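Of the protein chains in this complex, one is absent; all others appear in place.
Labels A and B are assigned to the chains in the order they are written; within every chain, residues are numbered from 1.
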Amino acid sequence: MTTAGIDMGAKYIKVVILKDGQVLSKAMVATGFEPAVSAQKCLEEAVQGAGVELSAVDHITSTGAGRKAAPGIHSDITDVGAAARGTTHLHQEVRTVIDVGAEEGRGIKVEADGKVVDFAVNEKCAAGAGAFAEAMSRALEVSLEDFGQLSLKSEKTIPMNAQCAVFAESEVVSLVHAKTPKHDISRAVHDAIASRIVSMVRRVGINKEVALVGGVSHNPGFVDALSRGLETQVLVPENPEYIGALGAALVAEERAKS
Amino acid sequence: MTTATKEYWRWKEYNWHDETMDPKGADTITAGVDIGSVSSQAVVMVNGELYAYSNMRTGSDSPDSARKAMNWALEGTGLKPDDIHYTVGTGYGRVNVPFADRAITEIACHARGGNMMYGSTVRTILDMGGQDCKAIHCDERGKVTNFLMNDKCAAGTGRGMEVFADLLNVSIEDVGDLSLAVDEEPPPVSSTCVVFAKSEASSLLREGWSTNRVLAAYCSAMAHRVVSLLERIGVEKDFAITGGIAKNSGVATRLEKELNLVSLKSKYDTQIAGALGGALFAKALVEKQRKKGG
Partner (left out) sequence: MKANYGYLDGSGEYFITIDTDHCTECTEHGCVAACPAGLFEIIVDDYDDEVAAIKEEHRKKVKYDCGPCKPVTDRPPLPCIAACPADAITHSW
């Protein structure tokens, strides 16, 4: 049986093609201004990579913020459900899934089979999401990649007063004017986001192992800040940005069988 | 941000004094100095009447901004800082006004100032500042009965509007009029968060929306957001809007429409409400002091 999972993220659309539980291919396309068109393109790229015809895919399940806009889908599943399912498929020992994307953050308490026990969400405010780090890297005039790396060079804890990304930008600029080293500013920014994510996750309870998924898990500065904040090393699964799509494809498999 | 684009949200500084009044030897000369995060005002009051004021940008140093605002308000009046009997500092930088006799929150000062500016019937005052938004309910004496201040989030503040003015290369002073120059009112920008609203605006522009239409959508979103803040304290007639945004007709008229209320107009400059309230507090405090001292 062949299934597909589409994760309609705010910045990128991700597709995973599964055949009998094995990943055949993955694809990623920028969401852009026409998500449905980008999704179609991403899906086509993925099936091509898998060497199958789109018509041969038995069930397509979408997830992500724009999941209802995905073309040709048979069903959809929430971001929370997909992240839980995808993560536990790869790491059964995980009991807490932290999913941080460009525009939202989630803390999910899961069982070994991927069943969601509880979850908390921070959305619609850039303060607790990847967009915060992105805005600060722009204010510092460094690329997002370098920005995450930079923070690992710092051992200094500078508190940030501003909570809002817009106000924090001015704070970062004043730190620059005060000759604060960029790596210390970078750590302060990552610590600020992490502390907001940590207090959100504490509301569902933190049980080991803890996994971080979503686009922000590629940022080593954030992984470090989060691990320090949680006082436990967080695990980052392979291809963490595809976890939602993988979870959706797994759910598609179940739904196709029933 | 480059210097050139920064100019889009610049505004003019000004001062004023009443040439028909002679302050020399008056019983009580008091002052209120409101050090906001973006702008600072100094108000000088003679025997309880407005005599002079200034409105300037706040510099990086609060004590320096306070001195400058005071000196500029006094410019051409013949009064010196030493002639002032009592000064109240208010606003974000209120504890950094070196010559103030007391610091009072901007909430209490706005209510007190609003009471004079709009008359004792005013019950709800909305102040939209550069980096915060305040909703105040007060009684007939200008005493606060219910308030909230939102300075955590840039949405619904002057800063949020500046981000938009900057994005669209429009002068902050023109935002209101341009936003009203649309044939049909567009749906409001759906994101509250300024960061997300900005990306929403960029995609609207790519879809072919005009600058004015995007401004209209943002002014209307801002008005809507402020209404939800006001609902927390309860909106009651008479209603007044102070602060820089009161001068933005695009937000003010949409706000009135949504509340189904017409805001009170004042003969005073709406940006001096806090400093004016400070000067009024100062008058009451100096009189109390004199009574005690005999």
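By definition in this document, a contact is a pair of C-beta atoms (placed from the backbone, for glycine too) under 8 Å apart; a residue touches a chain by one contact, two chains touch by 3 or more.
In this text the structure is predicted, and so the values were computed from the model without any measurement.
Among the residues A:Ala127, A:Val172 or A:Val189, only A:Ala127 touches the chain that is left out of the figure. Here one chain is not drawn; of B:Lys24, B:Arg206, B:Arg232 or B:Lys265, the residue touching it is B:Arg232. Touch with the chain omitted from the figure is made, among A:Gly21, A:Pro71 or A:Gly205, by A:Gly205. Although one chain is not drawn, its touching partners on subunit B can still be listed: residues 104-105, 107-108, 137, 143-153, 155-156, 191-193, 196, 225, 228-229, 232-233, 281. Residues of subunit A that touch the chain left out of the display are 118-120, 122-128, 162-164, 195-196, 199-200, 202-205.
FYI, only the chains that are shown with their structure count from here on.
The distance from the centre of subunit A to the centre of subunit B, each centre being the mean of the chain's C-alpha atoms, comes to 41 Å. Residues 33, 103, 124-126, 131-132, 135, 163-167 of subunit A touch subunit B in their complex. Interface of subunit B with subunit A (complex): residues 131, 152-154, 159-160, 163, 191-196, 203, 206-207.
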